[in-house]
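Excluded from the complex is one protein chain; the other protein chains are retained at their positions.
Per-chain numbering from 1; labels A and B assigned in written order.
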Amino acid sequence: MSLLPTMAEVLRQITKKPATNLFPAKYLPKSITGFLGKVSEGKAEINPPVITPENYRGKITYDRDACIGCKICMRVCPANAIEFIKETKTVRIYVTQCIFCSQCNDACPVQCLHMSSDFMLADEDRYSENLIVE
Amino acid sequence: MTSENKSKKAPYTIPIGPTHPALKEPILFTFRINGEVVEEVDFAPGKAHRGIEWMGMRRNPVQIVHLTDRICGICGVSHTFAFARAIEQIVGIDVPDRAHYIRTILAEFERIQSHLLWAGVAAHELGFDTLFNLAWRVREESMDLIELLTGNRVNYAIVQVGGVRRDIEEEKFARIKEGLRYYESLIDKLLKLFLHDKTINMRCRDCGLLTYDAALKLCTVGPTTRASGVRADVRLDSPYAAYGELNFDYVMPDLYTGETRGDVYDRIVVRLLEVAQSVDLIRQCMKQMPEGETLWETKMPKLLAACKKAEGEAVGRVEAPRGECLHYVRMNKSDSPYMWKVKASTYSNQLSWLEMLKGEQIADIPIIVASIDPCMSCTDRVAVVRDGKPDIYSKEYLHRLSVEKTRRLMND
Partner (left out) sequence: MIDVILAVVGGTIAVTIIGIIVGLVLLGIDRKFAAHMQARVGPPLRQPFIDVAKLMCKDSIVPENAVVSVFNAAPLIALASAVTLLLYIPIAGFYPLFGGLGDAILVMYILTVPALAMVAGGFASGSPYATVGAQREMVTMIAYEFPLAVAIVAVAWRFSMAGFSDPFSLATMAGVGSGVVVWDIVGPLGIIGCLILLLVLAWVTPAELSRVPCDTPEAETELCGGLVAEYSGRNLALFYLAGGVKTFAMTALGVAIFLPWNISWFIGITGWTALIADVVFFLLKVIVVMFFSVSLIRVSMARFRINHLVSLYWGYIAIAALVGLMMIILDVFMKGGVVL
């Protein structure tokens, strides 16, 4: 086996558990929306994704009441994903444009912006309610 | 396809790219083939041009530093690092010592994941999918650690102008050490599986040769040049961050095989040994890391104001996993830089393809192309379009353009 060291390796591996993370299901369901519907009805189970660590940078959260409208977050946002709403003196964040750098979190003088651990953000509509934070 | 390509008579022309299973990023190769042997090579990069520099010149340095993360998905730290170093020199920022060490640790983790990713890709190019799966599986550990330290797996956004944005707290050390032990226990197995395999030996030994002289002449960088026996490494030649205080040496292929041939095999040797070296460097960093601040200025408006006042030009150099990564920045007392130029390692390495590919077989094209670990999105800073069609700038024309630009700048 010294010529083909991998052969011994694969033979050892065949009895072990695969490393694949089976998220969200072991095999592709016939219909994904149907599968997700079943999951929400409690008829099927979803394999959980890998746990995110502490301080993970997921979807942004915004505390509108704490915001003082200083616009510093807009100045540091690399993606220009933050829009100022004049009427209420608050901001609106477009998650589809956000690059999850969390720089606005660091810049915010009143700590009203945070990153959650929510990363399952796929949507058919880039302006859906889920993807606009305000 | 042109009529020339249709001819079945030797030598015939084979295009590889812009999209092809052998290429992970778009680039167009044109080969003149005689039988199975490559007679002539030509390549046309510029297919992944996205105008990032243009975007950067409309943003302030604090924004750009995270934009540079997006130049390339693999060497995120290197680009942000090089850019931050350029800005720090212009503004005159004194980076805290602890930040230097954290930057070094992250850069080395990036090297581990980049080299393992490359090893997997190289194995796939050889048709060896088991090693591809294995290499990418063990790469996950470094990705997990990077996620733990920075908050994200790929676009780390950790380097800030004047330091790093997150400290590595004492309680994370245990987890990091666990990861380092994992790689230390694994490196022998990786070396055995990659380097002692008969089929990989057959495919990679004396394939894609780049001699010492050619490597010097073509100004190749990084593992590509070290595999040809040139002792060059930015970390040692002009130390930055914490590298000056660490104990390490150039990784040369003869450390392992006892000789330097400059073939694809030697490039595998260098990259795998660098994984072991990176683990050692991270250990040293963790031992020597001083206490203290991690940022020069935590208040963003103050940092922006300092950048706005700055004037001058600087070059930030960093040894990315693929080789030297260079950012040139010129600030002119305004929010955004007057000029920002990125020169990634593949830009220096890509001309060595012509040298390596000539006389080799079609079968070796994928592995030779992959052997310099090309990154087209790092490299492609220009795409010439005239009248809606791709075009080529000649040397004379480019020279005239530069002269004109210099005149314009002097008159400003």
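One rule holds in what follows: a contact is a pair of C-beta atoms (placed from the backbone, for glycine too) under 8 Å apart; a residue touches a chain by one contact, two chains touch by 3 or more.
If you're wondering where the values come from, they're calculated on a predicted model, not measured in any experiment.
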Touching the absent chain when the full complex is considered, from A:K16, A:K43 or A:K86: A:K16
Chain not shown: contacting residue from B:T13, B:Q89 or B:N155: B:T13
Interface residues of chain B (partner: the chain not displayed): 1, 5-6, 8, 12-15, 20-22, 33, 36, 123-130, 133-134, 137, 197-200, 202-203, 361-366
Residues of chain A in contact with the chain not shown: 4, 6-7, 9-11, 13-14, 16, 18-20, 22, 26-27
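Here, only the chains that are shown with their structure count from here on.
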Computed distance of Cα centres, chain B from chain A, in Å: 27
Chain A - residues contacting chain B, complex: 2-6, 9-10, 19, 52-53, 55-57, 72, 75-78, 99-103, 106-107, 115
Chain B residues within the chain A interface of the complex: 59-60, 62-67, 69-70, 128, 130-131, 134, 137, 144, 147-148, 151-152, 155, 157, 165-166, 189, 192-193, 196-199, 298, 300-301, 304
